[in-house]
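All protein chains but one are shown at their positions in the complex.
Each chain carries a letter (A, B and C) given by its place in the written order, and its residues are counted from 1.
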Amino acid sequence: MFNKVLIANRGEIAVRIIRACRELGLDTVAVFSEADRRALHVRYADEAFLLGPAPSSESYLRGDKIIEIALKSGAGAIHPGYGFLAERSDFAQNVIDAGLAFIGPKPSSIAAMGDKGIARKTVSAAGVPVVPGTEGDGALTDDQLLALAPDVGFPLLIKATAGGGGKGMRAVDHIEEMPGLLQAARREAEASFGDGNVYLEKLVEGARHIEIQILADTHGNVVHLGERECSLQRRHQKLLEEAPSPFVGDDEELRQRMGAVAVKAAQSVEYVNAGTIEFLVESDKSFYFLEMNTRLQVEHPITEAVTGIDIVKEQIRIARGRQLSFTQSDVRMTGWAIECRVNAEDSHNNFMPSTGRIAHMQLPTGPGVRVDTGVYPGFEISPYYDSLISKLIVYAGTRAEAILRMRRALEEYRLVGVRTNIPFHQNIMDSHRFMAGQFDTQFVEKRFSMERADQQRESNPQVAAIMATMVAHTQTQRSAHIIRRSKRDTSNWKWLGRWERMHR
Amino acid sequence: MFNKVLIANRGEIAVRIIRACRELGLDTVAVFSEADRRALHVRYADEAFLLGPAPSSESYLRGDKIIEIALKSGAGAIHPGYGFLAERSDFAQNVIDAGLAFIGPKPSSIAAMGDKGIARKTVSAAGVPVVPGTEGDGALTDDQLLALAPDVGFPLLIKATAGGGGKGMRAVDHIEEMPGLLQAARREAEASFGDGNVYLEKLVEGARHIEIQILADTHGNVVHLGERECSLQRRHQKLLEEAPSPFVGDDEELRQRMGAVAVKAAQSVEYVNAGTIEFLVESDKSFYFLEMNTRLQVEHPITEAVTGIDIVKEQIRIARGRQLSFTQSDVRMTGWAIECRVNAEDSHNNFMPSTGRIAHMQLPTGPGVRVDTGVYPGFEISPYYDSLISKLIVYAGTRAEAILRMRRALEEYRLVGVRTNIPFHQNIMDSHRFMAGQFDTQFVEKRFSMERADQQRESNPQVAAIMATMVAHTQTQRSAHIIRRSKRDTSNWKWLGRWERMHR
Amino acid sequence: MKYITTIDDLQYTIEIIDNHQVIFDGVPYEVDFESVSGQPVFTLLVNGKSHEAYIYDDDDGGWEVLLKGALYPVAVVDEREHRLRAAFGSGPTQSGEYNLKAPMPGLVVSVLVKEGDQVEEGDVLLILESMKMQNELKSPRAGVVSRVNTKDGDHVERKHLMLSVN
Partner (left out) sequence: MKYITTIDDLQYTIEIIDNHQVIFDGVPYEVDFESVSGQPVFTLLVNGKSHEAYIYDDDDGGWEVLLKGALYPVAVVDEREHRLRAAFGSGPTQSGEYNLKAPMPGLVVSVLVKEGDQVEEGDVLLILESMKMQNELKSPRAGVVSRVNTKDGDHVERKHLMLSVN
């Protein structure tokens, strides 16, 4: 049984895991790249070791170095978080071969679910419904895929076999655009997973993305913690999640049916630890297996809020060989939780990534608000890693109360130095379709526009005009003043005039 | 029914109330003193109006101006928060006479409980046990009190009749020191409440301070939300509270008995809205009425955490004439909550107040952590108001988990610019007596010392030595450098030497 | 000083007496304007209403005001300058060349064109990766690639001129 855990990750999830370890009385070992010497996970951990230069390939993806550090520091276990090495079965195997505990599933389960082709085969064999698409073991050429496309039918999705998180995914409406999109998808997949293989899947329109959280211990107990609604996505990236799903709502029968199928899917690969089964749900409530994420999920906190179960602590307990302290019948969802992913992306400029130093930061606090973050005022947001700055989670008795609370929290959020997508979330919270729970996976891209939303909010151009004018005025005064001081010998108005021209 | 609320307060509680209003869709009006133009409650409110100069007597205690602003701004109700005008029955009456709703009890209830002498009379008449002491209507001279003291018996407490929050309170061991302490108590009472009257109360040794939260609507429903343990005090100021009380623990019978007595006390003054009855509890579980706080309590969040009831929202609903949405049998305490009051007091320097500008601030976040605060990086902590910077509240399944979570949160807390009492709380969390729940109201002052506690923590002087030396070294280098640049003509070492002597 | 302030098609005349008095389209207002701890976060009290906004310089003489989640592009010019512009038209006219500058620091995954190439509007010129996202940067119009200042694998800073279309 281990008493020291190495966290093979960075950012908010590394901090989240350090907190769980600390609250369990376990020592923590952080690893960091040269870009992260001052990162929060390095500051909060008991120990910290340098991995290498900023690029992931030279730092957070260096499984060999990480295992070496674990052994050197006397850590007994490694928690991979999400992303990076979390779903690399070879890494998990190497961890175990080094005599360390891997806080996650068996390498065989990761492998089985890692190749989406094989995964689809396995679970459908176990009687789990899957979305129609290309079957088999992935390695298909562009020509083969182009030939198979018509049978799958348009629109369809190109997905990376090694994929996850929307990387290497493209939607195709017509066969003509398919070759270009295949290239793009393979390129992105190659870059993200070092594996350019892709497969095809029918694009089910008007469907929702709903996932089920699973916990399984080493004693054969598998329970599900209910569902999460994840339909609000952009470029296949989740932006906002809620639990429960407004679509499932009070349909406890549907919830339990999806839960049972999820458990079955997990059992089909002898799953252990925390995992998530993603489903595509059609308006008639029929649902299909999409994929299984064999790791901790970004959006796990909303499930923690409504079930009262600390998923990360449970992961560690499971890895220590403990039995789950509860059964399926003990799991109950109460209240409503919503998570907004606050990204360093300028939602007023086509969600373009934004880097820079966080000059000022004020997080929302107060009743029912939780923020998970890996940054702080003074920290530099680099272009090397993903754009997630923090996760803003609210919890309240009902969905309506949760939405009002999220509005309040978003309004309080202050972050200077990088642009964020907070305005996007504010517009979503005001959207009538969102409030009514009427949205699917294409809502953000097809039925939502920042411009339109901005126009619909109670607008106040007069105030904006006054404030901008006062700032401009102050700046003019200050500059004029500086010039005066530095050039006493010449008349002010001339310099002032010149300065103003310079600055236009 | 009102749709706009004026908050007649400042700091964390004003922010807390603004949040509740916003989440109920009500507009908010802030009032502020000249010292608070940039305060968080001014920034978060929909409207804000200047009251006057920094001293409370010229700003937050100006009831007349506040009512005037409420009428001018079209606010339909006033929430007084705690302190300032919260327990002034005349203010409450003036608010009502102005045709506004007062979010709190009736003026008559405030008056009845405001004079501690009358309060003791009233509740004992209603069959509620009170701590032995001087009975009657307060206005006693020093001579009368000195004469009555022996009957009450030593040690005893001098308490302000208009009192609350430990102001104007003094413990007396021998009659000789009583005259001086009477003076001090009257002086402080006069300063705090504009009323120097005091009374005497037996000082029950080894007793605990446990209070019961009450909610009463205008339809005659009165429920209690269980107890709060408030025994950890210094100079009669609460520093840390928890719910439930480790002393009451699983003794549901005691909890319900205290609750019933509290309800009776509230009914004896036809109480409406939120209030708190403070009890002194002896080791044999016999308990006595101390006083009733006819207002929202600083420590209300721990009750919110364990009951899931938003007390401030309930206050507003009650003031809007709604019935309580739950009955006594619906109220259940689950899990454990602890609150640490983070004060601008240097716990390593006899808790001396500390003022200044907050240069850097990083609040703990993550699962089960709530922070209520009215300050932010860049804000100036002035000497005019109380020293409460923020309330750090944690919630977890058990007391042990809550303590571990609080340790984690205290370690994460970063605040630069003013000294705080966070080190005190860290020592308390590590104290075996605290962990065992073995403490009474005198624990902090009689059985606890920062010095001893510091010695007991795992100490690391080598690291402290290295860090201080590196800072000193850097400073020396920098200064030397500056001198070099400004005085290129003279040899460095001479200047360096002189500089070093200068700075010793 | 008097300014002409424009937001989209709205135009206001704002005279600033001091931090506590402005004349807005001829109507005087009592205001209370402060910056929050030296940050580009500003708080304004006007008629008791409390407003807070971020105000950024948009890099070409204008301002962006982020107020309650809505973004307002604001142009502020003083009276005299306004007259000048009215007289001589506003500033230099668009140059014929399109310069593709890096919208953020990142890694050039691949440059899909070379000097002399003919490109159509919407053609992908270059793929820039930042924060794990691959961003396809397209040509806003047809033309000939006149210059290429970067190559695959380059790390570019924000605003670095990567290539031009003429």
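Just so we're on the same page, contacts are C-beta pairs under 8 Å (C-beta built on N, C-alpha and C of every residue); 3 or more make two chains touch, one makes a residue touch a chain.
Nothing here was measured: the structure is a model prediction, and the numbers come from that model.
Relative to the complete complex, which of the depicted chains are touched by the chain excluded from display?
Missing chain, whole complex, touching shown chains: A, B.
Which residue, A:Pro55, A:Gly378, A:Gly397 or A:Gly437, contacts the hidden chain when the whole complex is considered?
Selected residue, touching the omitted chain: A:Gly378.
Among B:Lys72, B:His219, B:Arg332 or B:His473, exactly one should touch the missing chain; which is it?
Candidates B:Lys72, B:His219, B:Arg332 or B:His473; residue touching the omitted chain: B:His473.
In the complete complex, the non-displayed chain touches which residues of chain B?
Against the left-out chain, chain B lists 167, 184, 187-188, 191-192, 235, 344, 348-349, 352-355, 359-360, 383-387, 410-411, 414, 416, 422-423, 426-427, 454, 457-473, 476, 500, 503-504.
Spell out the interface residues on chain A facing the chain that's missing from view.
Against the missing chain, chain A presents residues 29-30, 37-38, 42-43, 45-49, 72-73, 376-379.
As a convention for this text, only the chains that are shown with their structure count from here on.
Please identify the chain with the largest separation between its CA centroid and the CA centroid of chain A.
Looking at centroid distances, B is the chain farthest away.
Which of the chain pairs holds the record for C-beta pairs in contact?
Ranked by contacting C-beta pairs, first place goes to A-C.
Centre to centre, by mean C-alpha position, how many angstrom separate chain B and chain C?
A distance of 48 Å separates the two centres.
Counting only Cα atoms for the centres, state how far chain A is from chain B in Å.
So the centroids are 39 Å from each other.
Let me have the rounded angstrom distance from the C-alpha centre of chain A over to the C-alpha centre of chain C, please.
Inter-chain centre distance comes to 30 Å.
Among the residues of chain C, pick out those that touch two or more other chains and give their numbers.
36-37, 39
Considering chain B alone, which of its residues make contact with at least two other chains?
In chain B, 376-378 touch at least two other chains.
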